[in-house]
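Yeah, one chain of the complex is gone here, protein chain that is, but the others are all in their spots.
Order as written gives the chain letters A, B, C and D; numbering starts at 1 within each chain.
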Amino acid sequence: MIHKPLAKLFHRAKPGRRPGISHTELPTTTPATPVEISHIDYGPDTFTSQPITDLPAFLATPLPPGFTVRWINICGLADTNAIAQLASRYQLHALAVEDILHIPQRPKVETFPADTPDRVGLFIIAQMNRLIDNAVDTEQVSICLGANTLLTFQQRPGDVWDPIRERIKLPGARFRQRKTGYLTYALLDAVIDHNFSILEHYGNTLESLESQVLEGNAQNVTAHIHQVRRELLLLRRQVWPMREVVHTLQREDNDYISDETQLFLRDAYDHAVQVLDVVETYREMAGGIAETQMTIVGNRMNEIMKTLTMVAAVFIPISFLAGVFGMNFDDVPGLHFPGAFTTFALTCTAITAAMAIWFRRKGWW
Amino acid sequence: MIHKPLAKLFHRAKPGRRPGISHTELPTTTPATPVEISHIDYGPDTFTSQPITDLPAFLATPLPPGFTVRWINICGLADTNAIAQLASRYQLHALAVEDILHIPQRPKVETFPADTPDRVGLFIIAQMNRLIDNAVDTEQVSICLGANTLLTFQQRPGDVWDPIRERIKLPGARFRQRKTGYLTYALLDAVIDHNFSILEHYGNTLESLESQVLEGNAQNVTAHIHQVRRELLLLRRQVWPMREVVHTLQREDNDYISDETQLFLRDAYDHAVQVLDVVETYREMAGGIAETQMTIVGNRMNEIMKTLTMVAAVFIPISFLAGVFGMNFDDVPGLHFPGAFTTFALTCTAITAAMAIWFRRKGWW
Amino acid sequence: MIHKPLAKLFHRAKPGRRPGISHTELPTTTPATPVEISHIDYGPDTFTSQPITDLPAFLATPLPPGFTVRWINICGLADTNAIAQLASRYQLHALAVEDILHIPQRPKVETFPADTPDRVGLFIIAQMNRLIDNAVDTEQVSICLGANTLLTFQQRPGDVWDPIRERIKLPGARFRQRKTGYLTYALLDAVIDHNFSILEHYGNTLESLESQVLEGNAQNVTAHIHQVRRELLLLRRQVWPMREVVHTLQREDNDYISDETQLFLRDAYDHAVQVLDVVETYREMAGGIAETQMTIVGNRMNEIMKTLTMVAAVFIPISFLAGVFGMNFDDVPGLHFPGAFTTFALTCTAITAAMAIWFRRKGWW
Amino acid sequence: MIHKPLAKLFHRAKPGRRPGISHTELPTTTPATPVEISHIDYGPDTFTSQPITDLPAFLATPLPPGFTVRWINICGLADTNAIAQLASRYQLHALAVEDILHIPQRPKVETFPADTPDRVGLFIIAQMNRLIDNAVDTEQVSICLGANTLLTFQQRPGDVWDPIRERIKLPGARFRQRKTGYLTYALLDAVIDHNFSILEHYGNTLESLESQVLEGNAQNVTAHIHQVRRELLLLRRQVWPMREVVHTLQREDNDYISDETQLFLRDAYDHAVQVLDVVETYREMAGGIAETQMTIVGNRMNEIMKTLTMVAAVFIPISFLAGVFGMNFDDVPGLHFPGAFTTFALTCTAITAAMAIWFRRKGWW
Partner (left out) sequence: MIHKPLAKLFHRAKPGRRPGISHTELPTTTPATPVEISHIDYGPDTFTSQPITDLPAFLATPLPPGFTVRWINICGLADTNAIAQLASRYQLHALAVEDILHIPQRPKVETFPADTPDRVGLFIIAQMNRLIDNAVDTEQVSICLGANTLLTFQQRPGDVWDPIRERIKLPGARFRQRKTGYLTYALLDAVIDHNFSILEHYGNTLESLESQVLEGNAQNVTAHIHQVRRELLLLRRQVWPMREVVHTLQREDNDYISDETQLFLRDAYDHAVQVLDVVETYREMAGGIAETQMTIVGNRMNEIMKTLTMVAAVFIPISFLAGVFGMNFDDVPGLHFPGAFTTFALTCTAITAAMAIWFRRKGWW
């Protein structure tokens, strides 16, 4: 069993620190292994996708004509220099920069005043769960949304968005006719839907645990049930605020989400609700399995004790009898009577039979 | 025991896929065994009911005069070609088509803009539970509602709607004077009411489990209680959103539900609430039975241990005594005294009596 | 113990049936033993009370002048013919007729449009609990309320309303100056208040169970606690919607409830809340007793096992010693030493004393 | 342990009785031992406090000039004659009179129309808890509030209001400049605050129970924990509606509570919330102690059983060996070999050592 270290459930905020991190105060050191930064620019009839090597030069050039959306994806948070440049270029609020860097945060949506198209007006934190080697891997993704710019910050390379990249690449895709709001929806939807594959894994695990418990293999199952309950608890903790995020996006009035995208967000919301619904159902099931296991352990104990008690109740009295006739008293009666042993054997048989009937009546076998 | 595979609690959405399925992108292959499609057309004085063999031709012909409602029922989702034709004819939204095909979805109501009478404006997903061979069989039914058209998509043939078909067939039935909204109510009401027969089954099962537990047949009952609790959990999970569905239909303003039908929906809502109420009561009862079983197992263990302890406490000391006088020491006292054995026997009786009195005082028998 | 059959928690609605039962479709057969129907007519200065034998004739005659309220009470639902006549005369809605006959329904209030004084505009379902032979007897009463008519349908003769009949009979009673709304309040209040006597019964039962558990008579108590918890669960299930009924009557605007009666309904509501409050408190108490019993069972087991372990730990080692000196080896040491037995006896005493001290240290006695 | 009789949780309302008790129908018999009735009249510069012996005469005299508040306190409900006079003089509503006499009621606030200054317009029921001999003593106090009159009805002499009486008596106290609303606040605040001393008692009890459980004195603790949980349950049941009472007083618009008094009521509300908060915390703590006790009982059982099993597992096999060589077979091998006993002793030691190592490996000691 791999224990997810509990202390990583939250960023340990330094009490009393200045709130927010202005881009001017980020350290400008660049990490040894450069962080992967890439961009996808697209418009109804245009598409460019490439890694960014010279960030300052890239940020200086505007979005070419014919393009409507620029999506910049940053995989890794080590290059604070790059983050400072992006924050400066797109006027990210200091509180947002802090939340991007201080990981993990609770999923949330924040609105910031955005007067210029370049400015980021909507800031979303999401928790992206993936199943890697049968363990849930959680990564914070921060989405910064401007009129025609979308920044995504991931903790490490690898995400659930490759199908989206494929869809954008497709010539003539309707995706390209939509704006950043739709892209945001698509990214969040992919994050939410990926939980279904995790749930499938837990569904199978519960199936297997349940049959193990009902078959009585109670031994190693206890720790496993415990682990599943704990992981479902953590999963619920992450998906619950994701549901709120989608709900806030739907409800709050903002310029980035079109009416059509609202329709799709409703769908994403339904999925988030279904994920939570299944997590709750699984949690109750896991709890039910644990309770059933306790009853089975109790029943099994009864079985064991019945065996012991029956053996003891039969043999202890007749052993005493045998002991009596092994005593060295001169006057133990019957020692020299012919047929004494037969009488003894019959007595023992009678006692055993009486005990057997008594246990039978009690329903012990 | 039959375990319902847990992983089938939800459709495992492919993350990052394009939302919705347009009818143009459905595969046009027709399945080997054709899917049953039938229609019922009716008006105040008219009634036609027959299977549809040539779908394109059927869809091309309009509803004959004198008819006010056309109900098309599709049993099986394999014929995506037919679904595509229906979706195209009645302008089903791509998100609705996706929900029809990606099974199971959570019960819900969706409203789509419907400008022409042919267009489907209300989309409902319901979970239809039936009791087949003492096991709950769940099937998703999708209901698409237009001004005078109603489409129902089932997973497989066989449903709970035959009494409704009979009622429509009846000449002069008031049913025929009503529109699609009333038909929708009738279908949902039948789906909800069918849960009562399932609840009756669980009621009887709980009765039987309860008396088994109270009589002490704790052995095979544990797994059975576990199963019932689990199935009630799943039942609640399905009926809960059904209640919301009826509630939304009542509350939301739409053109399909007349004031009179609202009155009937209130009745259906009451039934859904009663189903949930009984499911909750049964769940608490099953929980109570499980807890009682644990106490009974504990009590029974006490009984077993008391028996063992009494046997051991009586015979172990006197066996020791017998052992003492079986030792080969030269100077074991009393071996050669006349009446030694009688003394021994009396001592044993005295010890036994003392023990008996002591146990009696402790209330052990 | 008498088990209330669980399947009787709800009316098993036939799915897909036509909603409501029109009075024209009720079977007109009259039952062998006639159903008791009686009426009380009263006004400020008038009072008549008598059984109705010729229903059609009775229904044809209007309320005599000077009378303001006519209360017709039907004890038994077998005479569908009579019910059809009443439904026809007072224009009962088909859904109400269905709820009167399909028993049991969840308590509720329904408003129907009432344009003529004769028409029934308010329909109430209540569950009347009575304590018969220490068991809760539940009966559905349906109350149909018109401007000056009140119909009550009971399942069987016998109710909690005799004190009300006495109060109406009293010459000059203020009761007579009031209308049907107040009578409805009085009937509901009597139904709710009768639960207090049931609660008193359960209070005493819990008292007795609690002292039995604390005194350790754990044997037959388990099933009894289980039964009380189950019955309190069912009681809560019935009183909860009764509270809603009174609340709805208070809140909803209707012509039958005067401002003064509102004041009294507030009082009835307070009583319903108090009943629920006490039911919840009793349920938590019963749960607490069950938990305490489990701990006591565990403690008792410890006592039993300590006894066994002490007996075994003392006697098994010294029995072994006795066995050793009973062996037939030629060279068992010490057999022929004088004082051997005394040494043996002292050794045994020493072992016993050591064990006793050890157990004492462990706090076992 | 003293069990508070459970049936006293509510007044067993006689179903079907006429609601409310008019003062004209109260019996006019005076009890043998007269009920204590006293009054305090005060104004900014005036103060009178004395027992009332001649009630009719007293009620006939108006409040002297210079006095603004008259507080009449009735200790005991036996003198229905006096209550009838008070109810008649201050026009108490019949429902209020009923609630004063039918004890206990749930704490609540009722507003009645009050057109004359003498009339009682606000009626409050409170539950006053006091700690008498380490047991919670609960008494209903009914407060009737008019423009310049305040009636308080207690069940028996002795209350928590002596400090308030002292404060009024103090010459120049700001208390005297305030009206009946403030006096009501002061009385309720004293009732609420008295719960803190009860909580202190339970806090200490829980402390002691917790350390007893953790030290393993599980014997008599079980019943004590049970009792504390039950009493905290009853305490919560009483304080919860008290919070509602203060909340209703704050929210509802009435002529008796000035803006300044609102500020103080907010403070009383905070205290009620804090009392509930601590009750809930204590309830969860008591639950936690009970659960911990069960685990400790289980652990202790394991200890006991380990001891038994180790003793049995070591001695039963070697006892068998000793038994073998005590058999009277002619050909038991080794009986006559020199060194046989030593071999036997070594074998026994070896078996014991092997068992010891095995148990050690299992972590049993």
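For this structure, a couple of remarks:
Everything that follows uses one rule, which is that a residue touches a chain if its C-beta (ideal position, glycine included) is under 8 Å from a C-beta of that chain, and two chains touch if they have at least 3 such contacts.
The model shown is predicted, which means the values in this text are computed figures rather than measured ones.
Which of D:His194, D:Arg229 or D:Arg243 touches the hidden chain is settled by the complete complex: it is D:His194.
Which of D:Gly20, D:Pro44 or D:Pro317 touches the hidden chain is settled by the complete complex: it is D:Pro317. Screening A:Leu59, A:Cys75, A:Leu276 or A:Ala290 against the full complex identifies A:Ala290 as the residue touching the chain left out.
Contact between subunit D and the absent chain runs through residues 160-164, 167, 175, 186, 189-194, 196-197, 199-200, 203-204, 206-207, 210-211, 214, 263-264, 266-267, 270-271, 273-275, 277-278, 281-282, 284-285, 288-289, 291-292, 294-296, 298-299, 301-302, 305-306, 308-309, 312-313, 316-317, 319-320, 323-324, 326-333, 363-364. Along subunit A, the points of touch with the absent chain fall at residues 1, 3, 5-7, 9-20, 95, 105-106, 108, 110, 216, 218-219, 222-223, 225-226, 229-230, 233-234, 237, 290, 293-294, 297-298, 300-301, 303-305, 307-308, 311-312, 315-316, 318-319, 322-323, 325-328, 332, 334-342, 344.
We take it that only the chains that are shown with their structure count from here on.
Between subunit A and subunit D, the least number of touch steps comes to 3.
Remark: subunit B and subunit C have CA centroids separated by 27 Å (rounded to whole angstrom). Work out the mean CA point of subunit B and of subunit D, and you get 43 Å between them.
Listed for subunit A are residues 326, each touching two or more other chains.
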